[in-house]
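The other protein chains are all here in position, but one chain of the complex has been omitted.
Per-chain residue numbering starts at 1, and chain names A and B are given in the order in which the chains are listed.
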Amino acid sequence: MKRVQFNSRFIPYLLLLPQFAIISIFFYWPSAQAIHSSFFIEDPFGFGSAFVGLDNYTDALTAPEYQKIARFTVAYSLIVTFLTLSLGLLLALKADAVIRGQSTYKTLLIVVYAIAPPVAGLIGMMFFDQHIGPFVHFVALFGWDMKVGINYFDTAFAMIAVAVWNQIPYNFIFFLSGLQGIPASIREAAAIDCKSGTRRFWTVILPLLTPTAFFLLVINMTYSLFDTFGVIDVIVKDKPANNPITLVYKVYLDGFRGNDLGSSSAQSVILMVIVLALTLIQFRFIERRVHYG
Amino acid sequence: MYRTKFFDHLILIAGVILMLGPLVVAFTTSTHTAAEIHSNGLMLSIGGHLEETYGKVLFRKGGFTGEVTGMTMAVNSLILGLGFAIGKIVLSMLAAYAIVYFRFRFATLAFWLIFTTLLLPLEVRIMPSYKVMSELGLLNSHVGLILPLLASATGTFFFRQFFKSVPDELLEAARIDGAGPVKFFIDVLVPLSRTMIAAVFIIMFVYGWNQYLWPMLMTTDESFYTLMRGIKQILQVWVGSQIPDYNEAFAMAVLAMLPPVVVVVIFQSWFIKGLTESDK
Partner (left out) sequence: MASILIDQVSKIYDGGVHAVKAIDIAIEDGEFIVLVGPSGCGKSTLLRMVAGLEAISQGTVSIGGRVINNVEPAERDIAMVFQNYALYPHMSVYDNLAYGLRNRKTPKAEIEARVTEAARMLEIEPYLKRKPRALSGGQRQRVAMGRAIVRKPAVFLFDEPLSNLDAKLRVTMRGEIRKLQRRLATTAIYVTHDQLEAMTLADRLVVLNGGTIEQIGTPLEVYHRPASTFVASFIGAPAMNLLDGAIEGDRLVIGDVSMAFGAQPGTTGSVTVGVRAEDLTLAGEGDQRLPFKVDYVEELGAHRLVHGHLSSQALTAVVPVEAEITEELQLTVAPERIHFFAKETGRRIERPGSPVEGGAVRSYAREASFA
């Protein structure tokens, strides 16, 4: 809190009005509706809805289809997060280490941040396309007959690859910034205390990067859960049958394609709870972040 | 300290190839005809059809109504990007100013209400949001494209953090100089925030331009399609065609990525500053 503040009566409310108007109409109202609809089943002919308590939730959670999708979502999130964090960190470490050309490398490596997930997905589709995709031709040399869009595993592979590729720049930027925030004298002291660069990394640099790493961990999980919608939609091309999809995509499918408002809303609420948990963890860790003075 | 420089560069170059390679290939491939691509796969060379393909994508009237051109979609994307960025900045600066610089009864409540919007991304409330827009008659409009996206706290938190770092002495000096809240905001705070505004603008513009799910859902009228929607459309046409229009798809992808990439590269330092300082 600022030490000195204005005491005006009306102005703060005036200032907050636009933001609150928008938030109420476009956030709280729809969210409340989502929660509300999750307890109802809508008559398919639009003649009203019936209260079913937690049925939508139990139906969704116990459905094998949902569980399969949930398992894929968890695996997908973990794999994407792990890969994109590692690659982002690796590139950041190397970019930090070189002196000549650092800013060029930096510019070239952050470009992909600006690429939208669906565009990434489109380009990915080309690379993994059965007819024209160079990656497909390459792995065919090893006997892997890749059929993205048909084979579950192949499609999952493509989705993961594209999602990882799209997110590397974000992690790269943050890791690089974190690295450059470590005081030079500490790194020099470590150079005098420890011969091996690898050992220096594990014992000094990585521990000092943990605040950044935790933050990115949560961000990446959120990214894999939600922001990759565009990737999945493009790769799956409206043919979700037998293709891997994530939970958020199923919300969209059931809601917009399947017209099952109740189930879709219940799934939305389940996702809300997950996001809530993730964000709370993030804030706890950031507020309680060890300040290394 | 000195060694392994060679390997460092090697890894970095590999990284650059991995990151930019697909983009380069997307562009070069777009300059060939679809038939060439179908038989030869993705190509690194530059074909002769650059103007033809891009001209078609930009200016040919297509879609179901036969009215929409790539140019129209680009304009819509631009409106979305700019509108969202400007709207975000205005809303969040005002809200952050209120929260940080004013002592009023519901300050804590206001803060938490705004904070909770961080918890739920749009994807989780698309259906009811769609219903609300439909009831308000805002489907298929630019306003409808932009407004729901503004309902989140990201910008507000960013400016809140920045305002908190502004020295108290500035406000005290301004008060002694006779500046009220409005004057202080306009004459002192806004000029001070110039770099932050630029940084937020860039991030929000890219975010708005790259929006996919929401525009896809709420625009059925093709004249409101954004470039992202156009990409989906191209892919929908693909299914079932003999030789998909690879070249046009790539051309559209290149068009769709060009403005954000240019903005990010040119304003790199602001953009990075905005990213790394907003979330910490």
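Going forward, a residue touches a chain if its C-beta (ideal position, glycine included) is under 8 Å from a C-beta of that chain, and two chains touch if they have at least 3 such contacts.
Every value quoted in this text rests on a predicted model; they were computed, and no experiment measured them.
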{"item": "Residue among A:R199, A:K239, A:R257 or A:R284 touching the omitted chain", "value": "A:R199"}
{"item": "Among A:G101, A:G181 or A:P207, the residue in touch with the chain that has been omitted", "value": "A:P207"}
{"item": "Touching residues (missing chain, whole complex) on chain A", "value": "183, 185-186, 188-196, 199, 203-204, 207-208, 290-293"}
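Note that only the chains that are shown with their structure count from here on.
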{"item": "CA centroid of chain A to CA centroid of chain B, Å", "value": "16"}
{"item": "Of all residues in chain B, those that touch chain A in their complex", "value": "1, 4-5, 8-9, 11-12, 15-16, 18-20, 22-23, 25-26, 29, 37-38, 40-42, 90-92, 94-95, 97-104, 107, 110, 113-114, 117-121, 123-132, 136, 147-148, 150-152, 156, 164, 168, 171-172, 175, 180-182, 206, 209-213, 216-217, 228, 231-232, 235-236, 238-239, 246, 249-250, 253, 256-257, 260-261, 263-265, 268, 272, 275-276, 279-280"}
{"item": "Residue ranges of chain A in contact with chain B within the complex", "value": "2-9, 11-13, 15-16, 18-20, 22-23, 25-27, 29-31, 33-34, 37, 87, 90-91, 94-95, 97-98, 101, 105-119, 122-127, 131-134, 137, 165, 168-170, 173-174, 177, 191, 197, 215, 219, 222, 226-227, 229-230, 233-234, 237-239, 248, 251-252, 255-256, 261, 264-265, 268, 271-272, 275-276, 279, 286"}
